[in-house]
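Here the complex is missing one protein chain, while the rest keep their positions.
Now for chain A:
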Amino acid sequence: MSILVYLIPIALFLGGLGLAAFLWSLKSGQYDDLEGASWRMLDDGDDKPAD
């Protein structure tokens, strides 16, 4: 069972990483407009040739 010594910290660390990522995304306003974000992804901006 000594493998638990590694596995539990790894599990907790990965979970914590997810938590941190969520808190960061919440703070940076990524949940403010879910519907708009799904459309913006498809917006290519203007179609003029590069200078």
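Keep this in mind: a contact is a pair of C-beta atoms (placed from the backbone, for glycine too) under 8 Å apart; a residue touches a chain by one contact, two chains touch by 3 or more; residues count from 1.
Basically, contacts and distances are computed from a predicted model.
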item	value
Chain left out of the displayed complex - its UniProt protein name, from "Carbon-monoxide dehydrogenase medium subunit", "Raffinose/stachyose/melibiose transport system permease protein", "ATP-dependent DNA helicase RecQ" or "Cu2+-exporting ATPase"	"Cu2+-exporting ATPase"
For chain A, the residues touching the chain missing from this view	1, 4, 8, 11-12, 15-16, 18-19, 22-23, 26-27, 32-36, 39-40, 42-43
